[in-house]
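Every protein chain of the complex appears in place save one, which is left out.
Note that the chains are named A and B in the order they appear, and that numbering of residues resets to 1 at the start of each chain.
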Amino acid sequence: MAEPATLDFKRQIDRDGVPSVAAGIDMDLVRDCIHCGLCLPKCPTFRSLHHEGDSPRGRMWQIKEAALGLVAFDDPRFQAHIYQCFNCRACETACPSGVQFGAVMEMARAMTPPQNRRDRMVRAILLNGLLPHPRRLRIAGWLYRATRAARLPGLLRRSGAWKVLPLGKFAAFPPAGNSAPRQRPLPALTPAQGTRRARVGLLIGCIQDEMFHGTNQRTALALSRNGCDVVVPEARVCCGALASHAGEAQTAERLAARTMDAFSGQQLDAVVVNAAGCGSNMKEYELQLRNDASRREAGVAFSRTVKDASEFLVAMGLRPPTRRIALRVAYQDACHLVHGQKVHQQPRQALKMIPGLELVEMQESDWCCGSAGVYNLTHPEISEDALAWKIRHIVDSGAQVIASANPGCILQISMGLQRAGRDIPVVHVMDLLGWAYGDEGQAPPIVRRAMA
Amino acid sequence: MDGADRERLLGRLRDVVGDRYAFADPYEMRLYQYDASPETALPDIVVIPGSAAEVAQVVKICADAKVPITARSAASSLAGGTVPVKRGVVITFARMDRILEIDGDNLRAVVEPGVVNLALSQALKPLGYYYVPDPSSQGACTIGGNVGTNAGGPHTLLYGVTVNHVTGLELALPSGELVQVGGRKAASASGYDLTGLFVGSEGTMGIATKIWVKIQPLPPVQKTLMAVYPDVETASNAVSAIVRSGILPAAIEMMDKLSIQAIEAASHAGYPLDAGAVLLLEVDGIPALVDELGERMAKVCRESGASEVRVAKDEAERQALWKGRKGAFSAMGRLSPDFYVMDGVVPRTRLPETLAKIDAISVRTGFKICNVFHAGDGNLHPLVLFDAFKPGQYEAVLRIGDEILRLCADAGGSVTGEHGIGLEKRENIRYIFSDDDLEVMDRIRRVFDPHGLMNPGKVFPGDGLESAPSRAPEHAPRRASAVAGDGDVWV
Partner (left out) sequence: MGLNARVETLPGHEIGVEEQQRFRVDDLLPSRVMRPADAQDAARGLRLCDQAAAAVVTWGGGTQMRLGAAPRRYEVAFSTDRMSRLLEYEPADLTCRVESGMRLRDLQEALLAQGQRLPLEPPHPERATVGGMLAANANGLGRARYGTVRDWVIGIAVVYPSGKLARAGGKVVKNVAGYDLMKLHIGALGTLGVIAEVNFKVQTRPQVEATLIAHFETPAPAIDSGTTLARQYLAPAAAVLLDNGALRECGLTGDWRWTLAIKLEGYAREVEAARDEATGIIREAGGRVEDGDVPSVFWDAARDWSAPDDGLVVVRAIVPLTAIRAIFSVLPGDSHVLAQPAAGLIDVRVAAGSAASVLQQLRSAAVDQGQVIVAAAPAAVKKGLDVWGMPPPGFPIMRALKQALDPNGILNPGRFVGGI
């Protein structure tokens, strides 16, 4: 077999001139990586798999080689390494060169379909078949809540059926949250309480509103208590985060446009998002819409108005909640908040405002829990490895409750803790804040006791 | 290695480490062709052993088959140290990353080679200890790699480099044995200091599978000062003034104007963009002393031409300054698509003239050269900025690098202070060592590695390994009368 040439760019260029680069890959972004290796110790898949090809540096290198035609985008080994990435972007935080890993990864995924059958199925059903369609989503949400109301999770656990059914582990160990099949939609306007300080839009999201409707209510409450008029657009929109992170570029672009339209013309000071993955995605619309001349500029402007809920509230100056919640709470950094949006301190600051709440730190709070969008469905084994680390650190931290800021993380960690027999509920930062502002809904028993 | 040989060897290696951790797929080999240097070369097989015992077996299998072995941990080498230039087998330590023991009573820790430098200090911190050598890449580089290159870092000015902090090693020898040299004790009287000899041998003597390191109590307080100078020359003269003043700080780092721009673009560390050069100084110790030394040092800085001396007011500011400094190389990406970094050393007193000459090279060639370096040690890191996508630039930059190393050697210095000779500087080593010097070193290498299989193609110039050193015939006893005429110098 003929050996491929090594990628000795520099000498090759001196000899043959500048190579042509595959369309669809922005080589300037790829070349930001100087392969120094500082990202390796922060990569969860490198820790699990020990293979350079499953490290951020290795992935950048492969994308560089593919862009230059040294390996093929549809090489199954290329696809395997590229789709084995959580895209948690911890490497971006570690990178001193400022490599936009997430953006490069999304470009690379857009160049090649996923290789494994499970991955293709998840895409067809979930990313393209369900999330973009409000009516289907509502039906799915109703079904989900109905099964909970019918105590299906307990049945699954007792029978052991969860171990073999698709999505069984998530159905058997659902998070604290909505279980009533019917729910009232959030009002189109929740008026500000006290002095009016801002007018904001709230993204209620797709999965978020079906599974964590109460969290949305409490987010709106927290915003209104802090003097915000909270506007919820009539059109149910999915922001396209899961599609975009998985490299489903067309779906993502379409959903981005729809989301921008939903919030347009409302004179909003900010669009507030309580799901980290969505917020991170919406802050990057300018990147996704770079090929759409009609929306490129609007995308830039829109991205600037997007704020994570805790980021927005802390920047505005949180009005102190009055109700005590005497709990030891650890905050789990959602990847797309800490790495994607560089929001690290604000959720902690918000939690510390709650009287009686003791914030403790777990080790590796900024490591991915393995949820990673649809990753826990497409790559369950690697996902489970990351979850096992997370559960160990949570138990070691001595926290009574875990707070996070993304529905995927809450589902995954909640499942992991319950399965491990730990009664440590996982809730959203906005849940705790909402309860502290007087909301009564859906607090897990340990929280209710702590509020007494 | 032909296909059949490779398959046979792969089969034997898989018997040791399992199918998943030994592979030869040409696609996957491409991921082990590089490190943090510009050099590349493809291996034949990659092995990821999980224990010292597995390493020993892997080494023996390769040695028996006369196949080259290159050890690789983080592959953060800036000199091509982990690039398998003679092909063969790459052994990586991604699975051997356990801290085996922390023995505070004896001020020792025992680690596997894949333990990340910073991870060790982080594990020690709650116990009140740390591991001193702190290469700028400490967030990624491993203790095993540090042993290979005798790594340094900003804080080695006062406390010494890797070799001063390693007391013992377990080595995997080509015979398949694991041999422990040195160990937990502070001092040694058990024959030659093989530990000291091995550290810095860049993988050419064998592979360390276990490392005993010294740990040290954390300083109670650290104070970081930033002194702002109008230009590089004034700043480098100030370095000598500080050293002469009788204070040896824990670190003295210098950054020139271009570096500051890159660092600030990357991390907003708080360096003044209008400075010609900045010195970053650190003193550590008990609070009262650190205050006194800080004031004395600030005074020396001002007297030596600093327009401003700023003291980091809290730990956050201090960390920001150091984060900026340690991320400086990677931050160069903000100024230019590519850079080429040198690692020359000159005596501290020769810093001003050497920097002036480097500047002259920059002016003459038109390539921008940044300087961000360990000024207290005289360890320069000139970074030549270029664009590899512009034909001709890379070759030109290599010539500039060579010229800079020649300058350092002529000033009485060295061609590498901490990155190692690796692949990149093996010809430059001749600027400081004669054939006789290298012949003695090669003779020693052959004691460990008679067949030239351990990281071949590194450290020594050319393909020096293939030619046997002149096995001096004069070693046979013979009559000496012919030279008795030299007698006049003997009394």
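Convention: a residue touches a chain if its C-beta (ideal position, glycine included) is under 8 Å from a C-beta of that chain, and two chains touch if they have at least 3 such contacts.
Nothing here was measured: the structure is a model prediction, and the numbers come from that model.
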Next on the checklist: I'd like the shown chains that the missing chain touches, ordered by label.
Outcome noted: B
Checklist outcome for this item: Answer key for B:I102, B:A123 or B:L218 versus the chain not shown reads B:L218
Checklist entry - Which residue among B:E54, B:D97 or B:E418 touches the omitted chain? => result B:E418
Item to check | Hidden partner chain, touching residue among B:K66, B:K185 or B:H268 | outcome: B:K185
Checklist outcome for this item: Of B:L293, B:V384 or B:L423, the residue that touches the missing chain is B:L293
Checklist entry - So which bits of chain B touch the chain we can't see? => result 104-108, 149-150, 152, 156, 160-161, 163-164, 171, 173, 179-181, 184-197, 199-201, 217-220, 240, 243-244, 246-248, 285-286, 288-289, 292-293, 345-349, 374, 377-379, 412-421, 425, 429, 432-434, 436-441, 443-448, 459, 472, 474-475, 477-481, 483-484, 486-487, 489-491
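In the analysis below, only the chains that are shown with their structure count from here on.
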Next on the checklist: Using mean CA coordinates as chain centres, what's the gap between chain A and chain B in Å?
Outcome noted: 39
Item to check | Sites on chain B touched by chain A in the complex | outcome: 3, 21, 25-28, 30-36, 38, 40-42, 48, 74-76, 92, 94-95, 116, 118-119, 137, 139-141, 266-267, 326-327, 329-331, 333-334, 337-339, 388-395
Next on the checklist: Please output the residues of chain A touching chain B within their complex, sorted ascending.
Outcome noted: 1, 3-4, 6-11, 13-14, 17-18, 28, 31-32, 34-41, 46, 50-53, 58, 61-62, 65, 70-71, 75, 77-78, 94-98
